[in-house]
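One chain of protein is taken out of this complex; the other chains stay put.
Labels A, B and C are assigned to the chains in the order they are written; within every chain, residues are numbered from 1.
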Amino acid sequence: MTDQFEPTIIGFTCNWCSYRAADLAGTARMKYAPNVRLIRLMCSGRLDPTFVLRALSGGADGVMITGCHPGECHYIEQNYKALRRFLLLKRVLTGLGIEPERVKLVWASAAEGAKFAAETTAFVEEIRKLGPLCWGKDEDGRMKDDEDIGNSSIKIHPSSFEKEVPA
Amino acid sequence: MPHMTDERVRAGLTHEEDLSLLHEVSMKTAGVSRLEMCIQCGTCGGSCPAAKDMDHTPRMLFAMLRAGMREEVLRSNTQWICVSCYHCVVRCPQEVHIADVMYTLKGMAIKEKLYEDSTAPDFSQTFVDMVETYGRSFEMGLASRHYLRHFPLRLPGMMPMGLGMITKGRMALMPKKIKQMDQLKKILDHAKQLEMTS
Amino acid sequence: MTEKIGVYVCHCGSNIAGVVDVEDVAKWAAEKLGHQGVVIARDYKFMCSSLGQELIEKDIKELGLTRVVVAACSPHLHEKTFRIAAQNAGLNPYLVELASIREQVSWVHTDKAVATAKSKAVVSGAVSRVIENAPLEEIKVPINPNTLVVGGGIAGIQSALEIANAGFHVYLVEREPSIGGHMAQFDKTFPTLDCSACILTPRMVEAGTHPNITLLTWSEVVNVAGYVGNFNVTIKKKARFVNEELCTGCGICQEKCPKKVIDDVYEAGLGYRKAVYTPFAQAVPNYPVMDKENCIYFEKGTCKACEKFCPTNAIDFNQQDQLLNVEVGNIILATGYDLFDARRVSNYGYGRLPNVFTSLEFERLSNAAGPTNGNIVLRDGKTMPKSVGIIHCVGSRDRNFNNYCSVICCMQGLKFAHLVHERTGATVYNFYIDMRTAYKAYDEFYQRVLEEGTLFVRGKVAEVTDAARYSNERGKLIVQTEDTLAGKQRRIPVDMVILSSGLQPRHDAKEVGKMFGISCSTDGWFTEKHPKLDPVATMTEGIYIVGCAQGPKDIPSSVAQGAAASARVLDKILQREVALEPIKATVNKEMCSGCRICNGLCPFNAIAFIADDNVSEINPALCQGCGTCVAACPAGAISGTGFSNEQINAQIDGLLMKNLEPVGA
Partner (left out) sequence: MNKYLLYPGCSMESSAKAYMESMNTILESLDLHFEEIEDWNCCGATEYLGINLIPAYSLIARNLALATKQMHPVNGTGGTRTVVAPCSACYLNLAKADHYMNERPSLGEKVNEALAAGGLHYEAGTLDVRHLIDILVYDVGLEKIREAVVHPLTGLKVVPYMGCMLPRPDYQHRWSDHEHPTELDDLLRALGADVIDYPLTTECCGGHMTQIGPETAFELIRRLVADADERGAQMMVTVCPMCQMNVDAYQNEMNNYFGTDYHIPILFFTQLMGLAFGKEPGELGIGVELVSSRNVLAGIGVEVPVTQEPAAPRKKDEGLPMPRRWTKHEGRKETVK
């Protein structure tokens, strides 16, 4: 593993489209950045914004929300509700002093394994550029109350609110 | 060329497979060449308006690239006959950047001095010299220099046409020069350095 | 109470173990997740095998496990398998959680250390989540024994007949006036050269007269509601302006109708029909339809020639479109394909050069019942060609158009070569990239066409032009190509060019897919549940796909798929009931403040406000389990089974477990 910053990202996926897109990326053996850990929901409409806040405060550096393309929701129109919440959430994050770019919304149909893989890799790079989010971490980027991470090889810069990119 | 083993030579094989050639050409091409995607369908060779004058159709050239036939490919006249009409490019079912690969092959042939006929490379070089001197192309200088060197006996035959161009004001006798020639020179010099190191 | 959790890590042969250190993952789970309640963690070659399942069952029984996590493939593949295993051992199936470390880890990452670390995170998430899982009971619903088949081509006819013969009722819906589909347009079928009509017509008649089949032609499905076992389908029966009860199919109306129209559908634009018409003589049903756009009466208000001459007074200008509602348990989609529009390949000149024909045009041209009575002639309608070029891969295997191989075009091109040779004696050239004659007796047909003297040129044709360069090219179409085997460019003058056009998804496949709740691949074909092991089912239970709707294929494969889907449907019908996932939302009345925010969010109208109690209530029969209301309730009064806040929050925490190493490239 190199010394570059490896972000941790939580991805929320819809059971009908993006989770299947991730499955398809797998079946097709497409390679993408391994930094994303997925959570399956029945619909992007299930996404409670507090899930995102919990992920960010719990140590995630970014959150990717994925759902069916507008007009293609399995539940007719619930992805529009996800979109609405996403836009509001970005404002809330800005208010909290967190870069709103740490949360990304991606539409991916069940056929778009390649898109899912490409978007994931791109988002990891975007977050890598933003640097670590130190919410819920101490100044060295370690999880608070963490005793077992001593062998971590990441170099973290002092504050998450400065957008310097670690070399 | 990779080393040839004795048995291979005795067996009448003339080439060692050089899989790196395809990759090399691909990397030297502007944009993404997609050369490895060629399915040998012949759309390029079928589309080419000048194919009958080529030693090898573009398709054959790509097969030869795969086979690592470096010298044969670079000595081929195919890339020099290419008129850059892009018929092959838009028709290619695999979206290979054929015309750009031809430019790459010209460049490689010039660098390795592997061409049978110097007419075309010299024309390119003369043109480039003009541009590097004036910043603009200079048809009169280009035509006279090129024709003197390669078609000296054609020159008189071309006279009526040349004269017509001049008397009709369509060919300037003096070159035009751009103002910031030094700036262009700096850019090109630096670009050439980058080309050497990459 | 602390749960007793078992963690099972699958090798999947080398599929997972080749990239993930599965033993390390299991060891790590046992050591580091002990505080969560993990009492046992094992790795095994194939967890989904019966031995693997027995391993889990044994541990549940002997160790008294209360929760199970299986780290293996996607839950969409084997969730059910492991739930059944748990149930066999007496554990509620919903207390099992799958951690996907194949599709989401081993197949998409290459670095072993990284993949192993990510697998640990995924397992940790699943362990945290499973603690919060609640035991649930499946909801059983009865299956309606009726079936809907959409599309009356050969695949749909086959499906309908199989089910009807087994004694169950089928609604067969067809958008055109007659069933038969593309096969009804063909003259001969490869490789046996059977007469297409001769083998298809008996099937069409059988479907048209079968007591268990309700045939709805000139009809389209406009809405689908419900779920497996209980679909409610709305079908629009377009006005035929012909009373089917009275019509005898005598054909006098067609004869008398003064309006001639180019038939773009059945005759592929090469022939004419009337404004009131049956598309062809053997149409099923044999009642005509009136084409309102072209009828003189509808246009000008006078004419009614058909009405005057109809011996049974069957013409009814007042007929209206009808909406029919049918209840069915299963649906088979056999919606077929569209022909690739050859005008898009402008270098082949179709639409500009008169004697360039498409494959479907040629089928009509060579059909004894077609516009030329089977005479193969040029666009002038009389001249027989002396030389014909057949171009393969038109619009297929071409990134400028469709990237896939259309499967049937090589054999179709060979069939055309044979027919041209047999009927005109012309010189025939076939231009191909690769000759694909897989399947029974196909390559033998290729040999036969070679023997007949057809000339094969290996090269994708670059252009077809009428710009003659040499005197022998004057007045001809010139096919310019590289003969890749000779390594030379050739210009071959011919009288006629036939484009073996590819197949593509129906223009409205995407909307149709959406209506039935199934997805399309990137190319636009309907997506099957599993490309190898479940080619006729879809991700939506109760919906099946057959024939070219699923991808390009020939007649034998379409028929086989039609029969296969019927077997699947009959299996469902005979089970009489189906289990549904118990994923539903419920309102906790104690916590509901009656704000009604949730009421407007539900697209299925499952949430009702009970004014007397000042609370909202969810009707479980209507709830589809999307969870949007759960996320929206400001009081946290709505909970969703299977995906509760507690489960998801726990999974987030588990995935971000503190002593995990960061995972990166």
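Assume a contact is a pair of C-beta atoms (placed from the backbone, for glycine too) under 8 Å apart; a residue touches a chain by one contact, two chains touch by 3 or more.
Predicted model only: the values in this text are computed from it and were never measured.
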Check your understanding: Which chains here touch the chain that is missing from view?
Key -> B, C
Exercise for review: Quick one: say which of C:469, C:576 or C:596 touches the chain that got left out.
Suggested key: C:469
Exercise for review: Write down which of C:352, C:386 or C:507 is the residue touching the left-out chain.
Suggested key: C:352
**Study point:** Absent-chain interface as seen on subunit B, which is shown
**Key:** 28-32, 49-50, 53, 55, 77, 79-81, 83-87, 89-91, 99-100, 102-104, 106-107, 110, 116-120, 123-125, 127-128, 131, 135-139, 143, 146, 150-154, 156-158, 160-161, 163-165, 167-172, 176, 178-180, 183-184, 186-192, 194-195, 198
Review point. For subunit C, which residues lie in contact with the unshown chain of the complex?
Key: 346-347, 352, 463, 465-469
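Quick note on the criterion: only the chains that are shown with their structure count from here on.
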Study note, to complete from the structure: Taking each chain's centre as the mean of its CA atoms, subunit B sits from subunit C at a distance in Å of 49
Practice item. Using mean C-alpha positions as chain centres, tell me how far subunit A is from subunit C in Å, no decimals. Key: 33
Review point. Inside the complex, what are the residues of subunit C that reach subunit A?
Key: 74-76, 100, 102-105, 107-111, 113-115, 118, 121-122, 125, 514, 517, 519-522, 527, 539, 583, 601, 603-604, 624-628, 630-632, 640, 642-643, 645, 648-649, 651-653, 655-656, 658-659, 661-665
Exercise for review: Give every residue of subunit C touching subunit B within the complex, in rising order.
Suggested key: 347, 393, 397-400, 433, 458-463, 480-484, 487-489
**Study point:** Complex contact set, residues of subunit B against subunit C
**Key:** 39-48, 51-52, 56-57, 59-60, 87, 90-91, 93-95
